[in-house]
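Removed: one protein chain of the complex. Kept in place: all other protein chains.
Our next item is chain A:
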Amino acid sequence: MTVTDAPPAAAAVGGTVLEASGVTMRFGGLLAVNNVNLTVREGEIVGLIGPNGAGKTTFFNCLTGLYKPTSGQVRFAGVPRKAPKPPKRKRVKKAPSAAAVDAVTVAVQVPSLPKLSPLPPKPRAVVRAGMARTFQNIRLFANMTALENVMVGRYSRTSAGAITSVLRGPKFRREEAATRARAQELLDFVGLGKSTEHLARNMPYGDQRRLEIARALATDPKLILLDEPTAGMNPQETKQAMDLIFKIRDLGLSVVVIEHDMRFIFTLCDRVLCLVRGETLVEGTPGEVQSDPRVIEAYIGSGEDDDEDDDGPQDVVEEAKP
């Protein structure tokens, strides 16, 4: 794995996957997110930056249905209600022995995008439609193994009910085997193929982050939202995380990333959105955003946000300039 600091050629960017318009979230008197628009196209990596308390995570929660936005609309190139079952058996066979971790390719079917339709503000419906997320503070199922964690992610794409589970017919066995194989495949994909039986709570921090990504990928998303995927990582781990996100993008998925690490964001993203106090400050290519004086001002000028650490924006922005 080699990482060059220059962004690799962006994958072909396709049609619009997500279109959030005028999203506003108000908690009593607090306007956490105010009239934010975001459009994500297929195969695109979009960065979401902003000082602490800018409303980035709240915006994520509005997108994924954990919050119901006060106003505004989230439209998604959703899976039709009765999605044709993906051919799981074929997919299992496609991953032969999964020998070399890096060589594993995960076959994600990206059919031609359906029309944009409004997303109901329910997490489950959002996942079914094809949007998955990770959490800022890792929220794994701590007492389950890595494999089990990922298998839970398959929940919305499998259908065995109570009666099927008790009777254990061939359909159940097939689905269970496919779930297991797919989970293993995804663990290989994120580089945790050897930690299958490890308890999530025992895993090193970086692995937990990757496991959370694998769990999100297990829901077969078209768009994946990563909330500070490199928080607390050392530079080595950060590079690995970046590679992983590129790999995910190369599968044809769209990615939205919240991050504080500016170098990470500007290397990774095709487009960057800067939120300040719940409002969009700038949106544009990394080059545009990092040269915008308002961004630097937003970071330095906001006196309340005094908990910025050494990756404070101005030097990082400077450093990241090619």
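By definition in this document, a contact is a pair of C-beta atoms (placed from the backbone, for glycine too) under 8 Å apart; a residue touches a chain by one contact, two chains touch by 3 or more; residues count from 1.
In the analysis below, contacts and distances are computed from a predicted model.
Of the candidates "ChrR-like anti-ECFsigma factor", "GntR family transcriptional regulator", "Sulfur-oxidizing protein SoxZ" or "Branched-chain amino acid ABC transporter permease", the chain left out of this view carries the UniProt protein name "Branched-chain amino acid ABC transporter permease". If you put the hidden chain back, the residue from A:Leu31, A:Ala181, A:Leu199 or A:Ala231 that touches it is A:Leu199. The hidden chain makes contact, of the residues A:Thr179, A:Thr238 or A:Thr267, with A:Thr179. Considering the full assembly, A:Asn143 is the residue among A:Asn52, A:Ser71 or A:Asn143 that touches the omitted chain. The chain omitted from view is touched by exactly one of A:Thr16, A:Asn34 or A:Thr219, namely A:Thr219.
When the omitted chain is restored, the residue from A:Gly153, A:Gly191 or A:Pro229 that touches it is A:Gly153.
Residues 64, 66, 123-124, 127-128, 132-133, 135, 139-145, 148, 151-158, 160-162, 165-166, 168, 172, 175-176, 179, 196-199, 201-202, 215-216, 218-219 are the ones on chain A that touch the missing chain.
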